[in-house]
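So that we are looking at the same thing, I have put the structure below in structure tokens.
Omission of a single protein chain aside, the complex is shown with its protein chains in their original locations.
We just call them A, B and C in the order they show up, numbering each chain from 1.
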Amino acid sequence: MERITDQVLDAEILKRETENPACGALIVFEGTVRDHHRGRQVQRMEYTAYKPLAERVLQELEEETKRRFKVAECRITHRVGELAIGEASVVIVVRSAHRGDGFDAAEWAIDTLKQRVPIWKNDFYTDGTRAYQDGVPLSACSSGEHDSAQRGQESHAEQPMRKQD
Amino acid sequence: MERITDQVLDAEILKRETENPACGALIVFEGTVRDHHRGRQVQRMEYTAYKPLAERVLQELEEETKRRFKVAECRITHRVGELAIGEASVVIVVRSAHRGDGFDAAEWAIDTLKQRVPIWKNDFYTDGTRAYQDGVPLSACSSGEHDSAQRGQESHAEQPMRKQD
Amino acid sequence: MRIEFCGVLQEAVGDEALELSIATPNRVADILEELAERIPALQTHLPRIACAVGDEVIPRSEMVTGDVPLVLLPPVSGG
Partner (left out) sequence: MRIEFCGVLQEAVGDEALELSIATPNRVADILEELAERIPALQTHLPRIACAVGDEVIPRSEMVTGDVPLVLLPPVSGG
């Protein structure tokens, strides 16, 4: 399965792809489109990606997640295109021998995905307006720069820029 | 869906039962039968439950998980009977507005399930022997006694007994 | 009264249930003591057993009438 796709995401496919008899724990994270954002009613969402880079960063993120948390399996897919309320924009599947590692790995993977993967979210509100959500500036190095998992924080507009010159 | 069942568990059913447009995060935890336990090769597993109590404790655990972590949805099912390697013994589905709460809730739910729910695991080894895994003594009160989430710890044989007389 | 056994206790007793002839109502603690005398294999398990009636765990200080089974629950290992 491609990691960036305009097809409906299916966690069951990733579960089958990662079957592993040595694993006792499976953790699935899905990000789903909410009907509200910062007090405004959302009608639908559009995701776009810069695919050449996004595919590579997702693959590296899978590998780094496995290495960092010593989990056996990690697969990530992200959808692009128009999504309705309730549809999944991202699916992360982790399998591990022990559940603690699996939970840590899945949470780190989604936190880090939000900081590293060139994907953009465009909210379409019920009042007819739309707006790109502000996000996290990419640093010049795609790995290892943004390790802090800032739980629950959706926008990093105030984050100091990494010097790029 | 019954919470204790001898049927194959299906996370997709619980996902459909908990659909909620206000939620942006879905976390699924599945415990699956591993092919090894403490260095021994496992061939299959048998789970038994004391169903009248187990059903009630699981329902209370869903409610307590939602209350404690302010998550919108929580559903738990546990399988009984004979399970092959790779099959799911337990499925926990949590939906929340924000993912941090959801991860915390799902992890607490499985940690607490292992301490409170009257279910027993009987390992069948490839050498033809079998053995019940040691577990956690239930306290007289089924709620609120075993709050410490002892991550990754599977046996609580050394845990001091609560005085019961 | 009827006593039911769960998990590893079924192995220790060699059965899923038995009829214990004992006066009722009686205290759970006394019922367990009587059981352990008749089935020595239960003795090592007793300190870590919980007792249930229907869908409730009950303390050992409680009286039971014997109308419904007393269920003995060893340490749990679900998940």
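We adopt the following convention: a residue touches a chain if its C-beta (ideal position, glycine included) is under 8 Å from a C-beta of that chain, and two chains touch if they have at least 3 such contacts.
None of the values given here were measured: they were computed from a predicted structure.
The chain not displayed here makes contact, within the full complex, with A. Checked against the hidden chain, the listed residues A:11, A:27, A:49 or A:83 yield one contact partner: A:49.
Within subunit A, the residues in touch with the undisplayed chain are 31, 47-50, 52-56, 78, 89-90, 110, 113-122, 132-142, 154-157, 161, 164-165.
The working rule: only the chains that are shown with their structure count from here on.
Nearest to the global CA centroid, when each chain is reduced to the mean of its CA atoms, is chain B. Subunit B and subunit C, compared by their mean Cα positions, are separated by 24 Å. One simple way to say how far apart two chains are is to compare their mean CA positions; for subunit A and subunit C this gives 51 Å. Among the residues of subunit B, those touching two or more other chains are numbered 31, 110. Residue positions of subunit C touching 2 or more other chains: none.
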